[in-house]
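Have a look at this one before I ask anything.
What you see is the complex with one protein chain gone and the rest in place.
To keep things simple, chains are lettered A and B as they appear, and every chain counts its residues starting from 1.
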Amino acid sequence: MIDYFPVLLLMVIVAFMAAALLAITTFIGPKRTNPDKELPFETGNLPTPGNARAQFSVHYYLVAILFVVFDVEVAFLYPWAVQFKQLGLFGLIEMLVFLFILFIGWLFIIRRGVLEWK
Amino acid sequence: MEVALFILIALVTVVSALLVIIRKNAVSSVLFLVLTFFCLAMLYVMLGAQFIAAMQVIVYAGAIMVLFIFVVMLLNLGTDQKWEITGPVRKWMGFGSAAGILLIAVLAFRGMQSPTTEMDTSIGTVSSIGETMFQSYVLPFEVASVLLLAAIIGVVAMISRKPVDATTVEGGNES
Partner (left out) sequence: MTWLDLLIAVACVAGVLGFISVVALVAIWTERKISAHIHDRLGPMETGGFHGWAQTIADMVKLLQKEDIIPDAADKPLFKLAPYIVLSATIASFVVLPFGAHLIGTDLNIGIYYLVAISSLEVAGILMAGWASNNKWALFGGMRSASQMISFEIPIGLSLLIPIMIVGSLSMQDLVGAQAGGFWNWGVFSHLPFAMIAFIVYFWASLAEVNRTPFDLPEGESELVAGFHVEYSGMRFAMFFLAEFANMFLVAGVAVALFLGGWHAPFSFLEISAESNVILHNLVGFFWFASKGMVLLFIQQWLRWTLPRLRVDQLMHVCWKIFLPFSFVNVLIVSLWIVLTQS
């Protein structure tokens, strides 16, 4: 646990440093505001009407869930990669079965063409 | 020192978990969820479970968070969503489910004792996890892949059910 002390320390110091920089910039920077300046920036034009937080395509959701699935898979691979020399051929076959099942999933995604952004 | 750190982290965890359900705005709820997960990872580190802590950050604070934000963006929830159930029914439902969760927690923790022996810090290392998972728990590990496969098939079925709505902004006009 003592190994993690520098991590904690670094995060605290970065927070303080950034806060100090922002304090300086608010102190010496100008504060001249007007309604036009506070508008969302759209290359100089008035912002197009409608809520900026528009509805997004379902493709983003697809990418996110595929990421979750494959991320969990990679997370399983890490302890295996560290230990697989000791596990030998048995561990390798185990992992082959695991990856084969997920390979079916990957093939399914490709064959159904859901990753094509039309 | 250690106790003080634990109390601080635990406090942040509980407060941010509360903020997840108190905040009306869905996106800021998700971001407080990330904070909760991150604090949980710190608690894991304090327990010596380093690998689980890193996994907690990768899978929950990283992957699940992105998934939730994309779901929020997909559903496009406004901040003033009205509940279909109103009035006293809603209040009683809240109390009922809270009591149910409390009951489950009491049942689960009943008869549990805090460990009296000194903690073995080597159990949280990657190699011991690899050893245990790929020797004693082979079947659960293989079944996990079936679970992941089910998730893939589910999302593909959901996506290919109907074509992408023409009114959605990104992706529709991209290629």
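General observations
Everything below uses one rule, namely that a residue touches a chain if its C-beta (ideal position, glycine included) is under 8 Å from a C-beta of that chain, and two chains touch if they have at least 3 such contacts.
These numbers come from a predicted model, not from an experiment.
In the complete assembly, the contact with the undisplayed chain comes from B:A63, out of B:A63, B:M133 or B:L149. What chain A contributes to its contact with the hidden chain is residues 2-7, 9-11, 13-15, 17-18, 21-22, 24-26, 28-33, 35, 37-43, 47-48, 52-54, 56, 60, 63-64, 66-67, 70-71, 74, 77-78, 81-85, 88-89, 92, 95-96, 99, 103, 106, 109-110, 115-117.
Counting over the whole complex, chain B has residues 1, 25, 27-28, 31, 34, 38, 50-51, 54-55, 57-58, 61-63, 65-66, 69-70, 73, 125-126, 169-171, 174-175 touching the chain that is not drawn.
As a working rule, only the chains that are shown with their structure count from here on.
Between the Cα centres of chain A and chain B there is a gap of 15 Å. Residue ranges on chain A touching chain B, taken from their complex, read 1, 4, 53-69, 71-73, 75-76, 78-80, 82-84, 86-87, 91, 94, 97-99, 101-102, 104-106, 108-109, 112, 114, 117-118. Within the complex formed with chain A, the chain B residues making contact are 45-46, 48, 51, 55, 58-59, 62-64, 66-67, 70-71, 73-76, 121, 126-127, 129-131, 133-135, 138, 141-142, 144-146, 148-149, 151-153, 155-156, 158-160, 164, 167-172, 174-175.
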